[in-house]
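Sharing a structure here in structure tokens format.
Omission of a single protein chain aside, the complex is shown with its protein chains in their original locations.
Up next, subunit A:
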Amino acid sequence: MPADFNWAIGGEAGDGIDSTGKIFAQALSRAGRHVFTSKDFASRIRGGYTAYKVRTAIDPVQSVVDRLDVLIALTPRTIEENLDELHDGSVIIYDGDRSTMADVEIPEGMVGLDVPLKALAEEAGGAIMRNVVALGAACAVTDFPIENLDSALKKRFGGKGEAIVENNKEAARAGLEYVHEEFDHEFDYDLDTTDNDYVLLNGDQAIGMGAIAAGCRFYAGYPITPATNVMEYLTGRIERYGGHVVQAEDELAAINLALGAARAGARSMTATSGPGIDLMTETFGLVATSETPLVIVDVMRSGPSTGMPTKQEQGDLNMMLYGGHGEVPRFVVAPTSIDECFWKTVEAFNFAEKYQVPVYVAADLAMAVTEQTFPPEAFDMDEVEIDRGKVVDDDSIDEWLDDKGRFQPHAITDDGVSPRAFPGTDQGAHMSTGLEHDELGRRTEDTEMRVEQVDKRDRKVETAKNDEDLSPREFGNPDSDKLVISWGSNEGAMVEAIEFLEEDGVDVRFLSVPYIFPRPDLSDDIEAADEVIVVECNATGQFANVIEHDTLTRVKRINKYNGVRYKADELAERIKTTLESEEEVSA
């Protein structure tokens, strides 16, 4: 068998697909296996189809592939939706007693296991445990020690009492034993375990955890897919550290609440998706021109308008880079993986306060709803450093008072960064405004001061370019003349695609860019390459446009905007095709 194993459970929304899939993923993680999960929503036919997919291996996995080895199908459509990924020898577990599944046809070459999931669940204590019976059956097929499942069941159902946990364990065993007794078949799969400890989390959770680690104490948001998990993560946790979450009446209020908290000195954040950014853009200019440190997370989903709200897309880059009237600097950082969601959030808070700017964290649905395993050290809290920038206190404020003893929150400085006094600081009282202002923060239309303040704000970007390490993450063969550039969650698929490409004798250099603005100058890298491809999940190549603008060089593009993330094997094929092509390609 290949080193990785791909499993899924699919059915109708409401069938408990997510929670069952999560239990299996947790069991694998606790058994010391690496896990990468993904969620499928209806792709070809409208309706309630949903699936939870798990890719697992002993080595790290960071992408999905176009292959499914074991499928628990609660509906005929689950099989139909996954025909492309199923292969000879794939195992399909289903309940032939279910009326819709009675006449289901198992495609030739595949192994159908008709397991009376409902009946066995009822014997164990209730039909509701049907999916857990299926998990037991999956353990039998994969030779996966069922004790690992017990541990995940305890985590999931422990709060409901020991009896429920025991019933579920029994249900799982009923599925396991049924397969052992009824099917005389040698399955190809063998899920070994290790003693490694892993944690399993998604990008939204990593962002939330990063925020707390970074000292974020105030969060305001309005629920929106796929960013709601950030808010749900923080609720109940941030309070332990003296923080608070406000569910606002809309995104207009959310960003203004967060702005208010930031003016009061809190590390403050809001998270939303594209439609929420539309509303927040109203206040964005105020945040930036009042030089208020604020972290705004955009967990991108497919647009425009309501678009495809549960689908992947990286279509908001232009909005984050250019959104809002007038001109004012903003920072945009884009985590490239789930663990980087944590670290880039920490960094975003430091950028926000060091440079007194709004910082967009550009995450996307593919990483937000995906769970991945990491060793706990991947989130080593001792490595978290907090830099609050130029904050003055009751004593140090003196050097920033003018000759009349007035504090100058927008003092013109060489590095563009002015002093910051939290409310409550003696002699620090000052005005902040969205109007152009003088060094005191008072409205002005003085032509010279206008230019000085605009230049001062822009100078912060130059300072950051000089002082910060904005290097891209590098993978593949550093000496290859074929350069692939990408951003956001495509990194995992691309890193694995490099392995597929190597098998085919193609080597590439890959730069994964987490800093969109300010960003690294890639001119030398692009000049050194014969061919350059920019990979992203949108139709117009928003990042490719930026790269072309920066380097005055045409690049090839690989774009995907059908709502589905890149798969490693698919991306490898597209890179080969694109390298062979003369023209830019997009699909």
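As a working rule, a residue touches a chain if its C-beta (ideal position, glycine included) is under 8 Å from a C-beta of that chain, and two chains touch if they have at least 3 such contacts; residues count from 1.
Following the convention adopted for this analysis, contacts and distances are computed from a predicted model.
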*Record-based protein name (UniProt) of the chain missing from this complex, from "2-oxoacid:ferredoxin oxidoreductase subunit beta", "Cobalamin import ATP-binding protein BtuD", "Cox cluster protein" or "Dihydroxyacetone kinase, L subunit"*: "2-oxoacid:ferredoxin oxidoreductase subunit beta"
_From the list A:Ala8, A:Ile79, A:Leu201 or A:Ala271, pick the residue that touches the absent chain._
A:Leu201
*asked:* Of the residues A:Gly14, A:Gly159 or A:Gly242, I need the one that contacts the missing chain.
replied: A:Gly242
*Residue among A:Val64, A:Leu113, A:Ala174 or A:Ala220 touching the omitted chain*: A:Ala220
*Out of A:Ala13, A:Ala429 or A:Val451, which is the one that touches the chain we can't see?*
A:Ala429
*Since one chain has been left out of the picture, which residues of subunit A touch it in the full complex?*
29-30, 197-201, 205, 209, 212-215, 217-218, 220, 237, 239, 241-244, 246, 248-250, 252-254, 256-268, 282-283, 286, 290, 376, 379, 381-382, 384-386, 404, 422-435, 442-443
